[in-house]
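Sharing a structure here in structure tokens format.
Yeah, one chain of the complex is gone here, protein chain that is, but the others are all in their spots.
Lettered A, B and C in written order, each chain numbered from 1.
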Amino acid sequence: MLAPDMQVYAPWRDQQFLDAFGGREEMLAYCTANNVPIKPPKISKYSTDANLLGLTHEAGELESLDTRADFVDPGMGVRKTDAPDKPEQVTIAFEKGFAISINGVTVASAAEAMTKANEIAGRNAVGINTHLLENRFVGTKSRGIYEAPGMELLGKTYAYILEAVLDRRSRRLFDFCSSYYAEQLYDGFSEALGSQLVKHVFTDVAKFVTGTVTVELYKGSISFVSATDIPHSLYVEANASMSAVEGYDHKDSEGFLRVLGLGARAAAQQGQIPRID
Amino acid sequence: MLAPDMQVYAPWRDQQFLDAFGGREEMLAYCTANNVPIKPPKISKYSTDANLLGLTHEAGELESLDTRADFVDPGMGVRKTDAPDKPEQVTIAFEKGFAISINGVTVASAAEAMTKANEIAGRNAVGINTHLLENRFVGTKSRGIYEAPGMELLGKTYAYILEAVLDRRSRRLFDFCSSYYAEQLYDGFSEALGSQLVKHVFTDVAKFVTGTVTVELYKGSISFVSATDIPHSLYVEANASMSAVEGYDHKDSEGFLRVLGLGARAAAQQGQIPRID
Amino acid sequence: MLAPDMQVYAPWRDQQFLDAFGGREEMLAYCTANNVPIKPPKISKYSTDANLLGLTHEAGELESLDTRADFVDPGMGVRKTDAPDKPEQVTIAFEKGFAISINGVTVASAAEAMTKANEIAGRNAVGINTHLLENRFVGTKSRGIYEAPGMELLGKTYAYILEAVLDRRSRRLFDFCSSYYAEQLYDGFSEALGSQLVKHVFTDVAKFVTGTVTVELYKGSISFVSATDIPHSLYVEANASMSAVEGYDHKDSEGFLRVLGLGARAAAQQGQIPRID
Partner (left out) sequence: MLAPDMQVYAPWRDQQFLDAFGGREEMLAYCTANNVPIKPPKISKYSTDANLLGLTHEAGELESLDTRADFVDPGMGVRKTDAPDKPEQVTIAFEKGFAISINGVTVASAAEAMTKANEIAGRNAVGINTHLLENRFVGTKSRGIYEAPGMELLGKTYAYILEAVLDRRSRRLFDFCSSYYAEQLYDGFSEALGSQLVKHVFTDVAKFVTGTVTVELYKGSISFVSATDIPHSLYVEANASMSAVEGYDHKDSEGFLRVLGLGARAAAQQGQIPRID
């Protein structure tokens, strides 16, 4: 899409190549037989793709749904049962959508934030060895075991601020756009028009994502400790209460409910409510 | 809606009542002052609603986002740090959407399945003390701490089977309908036309949810162990592999990608790809 | 999907066949050269697919967006400018989703209803020569001119009843499901799981679609005349009025608006309203 004149050559989709070599097993056999120095199949029981954000483990023994998620030897942290016995608190401050400090120490870049988050979450088994049966773009299913500790930690704390900032209506938009963009990325349409369009929604929302969140990490789980200094938060303690304070008149809800009740009554009177068989 | 002629009387929305009593604090003060024997405010630091599916803790000290989730003293299980040091495996068999046995023992009803699941998950801190800032129907936000151990366990294992059964397209429908129905229930429209309509989607999907799932519970987390005997699973190990087997011809994906590439090339050639500023 | 063991042979995707013949033009040339008796290309300036529901005209001269929609010589009716100078009224009665009579005359089957509707709408140019640039499943675009007079007439009158029956919330579900099912059909997934699931929503809604609608057809357009005898209609004339009648207390809307105003005020106070740049 970015270079429409460019051709892609994928050997495993080239008939001539395939006729010569077959699939992964056949190629591994060829390498073994010909002393090509690769990690031999007996040892790597699955294959792994890696980048800063996470690891994907697939194929080999993992193809069986009888193989547990913890069959994978984690590369970015530890299994839950190997994590420390003491919970670890972590505090992340966000400013306009970016993590700007972790545990009070300024982070210089998104990459540094991710690296630190990977380390802290990984050692507590957060985001390690997650099982997923995914629907490939081509329609078949694929089983993967994922590691993404930093994504899990940053994502969850970011989400806690979003919960305070987004009202019901903007939440509906945000959720649709999130699913949409995720699908675009997964299917390889990251640069397509739809992806470009939807990105503005996220960069605009990010402008409101400022605040400090503290969570506790413990053997694979994240627990909420506090969320403070969120200037755009719609959560107002005074409004949350049922007490007679702050502009909420209980008579008003009576009116609110009577108005909504009109529709409910009409539905019943017009025979819409007796359940459909 | 079910009884359109019925009137609802809510004392806290009745002006006369409110004039006499004020809000929750004022009423508690009244009770204390008049020796009305209720659980005094000093002891109950929050209020709790309960049913078979879970507990909701709200108000009082929980109204502050500085109060951690584990401030709540769990009623359906233990905190993560109090859970056993040894993981516990649990196997749930589903037939046409219903949990029919847990750890090999037949369960006689949905209520029994939920009761057992509450017990097993609760003692491992699964689904205990979950923080949520929710958007009330009226537009304000509310903070709650939830317990729903059985829902978490049954929901997650059910979801593992769904992952195997639903293709990409039916997944899109299912996800929309899930969100839709959740909102209907939350807003109090459980009997409205839309709710009646959408229910058929779930009862129809349930017909395909047969299978046995084993997971491991450990200090608040659920890990995948195995999923077997899923007659309607679309996950075929043979198709998951990249090897030269089972009706998947690598040449075919070349064609698939070329066809999709047509649209990608057109977008680039027509000036849609240079990023929007 | 219905017969997974069956193989499909499409000559125009068979390399051997294609090498021998090339595309549509080359094949027409071959036929002409070899005196194969087919409708010669000079006369058929586009190709047409037909069934009871409508005609699709594509290819040939229609490929140019400089060719007007009325270039097509209609097969199911007349062009707007050729339609009668006097409007024609038509009354359709629906019972549980089916058209049961047209202009007071009982129709014995869906096929008969469609046949009659095609005739009446077609002669008034309704649903004739509609231009569409559609997105093929494979990602390219295609230009078509459509005729579907009966679909237009039955669809519009059905929609008028739906407008009376569906509340806001069930409308949202219905609209999603309609788009979803349309895409399933268009893409060739009519029998897939998602299609089976969504169909129940339509058959359930249909149970409420009873009523009689009269419209006026005139040179391509449909105008609303009346909609009566809709037992499940939520439209209550008394509620539609602003007068002091029928269970709607104007004070109530004051409460309704105050409650909604809480969220609006919070958004403003928390700095969410000054427009995003």
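The rule is short, and it goes like this: a contact is a pair of C-beta atoms (placed from the backbone, for glycine too) under 8 Å apart; a residue touches a chain by one contact, two chains touch by 3 or more.
On a predicted model such as this, the values are computed, not experimentally measured, just so you know.
Colleague: One chain is left out of this view; which of A:V72, A:I145, A:V259 or A:I273 touches it in the full complex?
Modeller: Only one listed residue reaches the unshown chain, and that is A:V259.
Colleague: List every residue of chain C that touches the chain not included in the displayed model.
Modeller: 1-4, 8, 10, 12-15, 18, 22-26, 59, 63-70, 80-81, 87, 129, 131-133, 135, 138-143, 160, 163-164, 166-168, 171, 175, 179, 191-193, 196-197, 200, 216, 218-221, 223-228, 234-237, 239-245, 248, 250-251, 253-254, 256-257, 264-265, 267-269, 272-273, 275-276
Colleague: In the full complex, which residues of chain B touch the absent chain?
Modeller: 165, 167, 204, 207-208, 231-234, 236, 239, 247-249, 251-256, 258-260, 262-263, 265-267, 270-272, 276
Colleague: To test your reading of the contact rule: which positions on chain A touch the chain that is missing from view?
Modeller: 138-140, 166-167, 169-170, 172-174, 176-177, 180, 184, 189, 192-194, 196-198, 200-201, 204-205, 208, 259-260, 262-264, 266
In this text, only the chains that are shown with their structure count from here on.
Colleague: Using mean CA coordinates as chain centres, what's the chain A-chain B distance in Å?
Modeller: About 17 Å, centre to centre.
Colleague: Provide the C-alpha centroid distance between chain A and chain C, rounded to the nearest whole angstrom.
Modeller: 38
Colleague: Any chance you could list the residues of chain C touching two or more other chains?
Modeller: 167, 204, 208, 259-260, 262-263, 266
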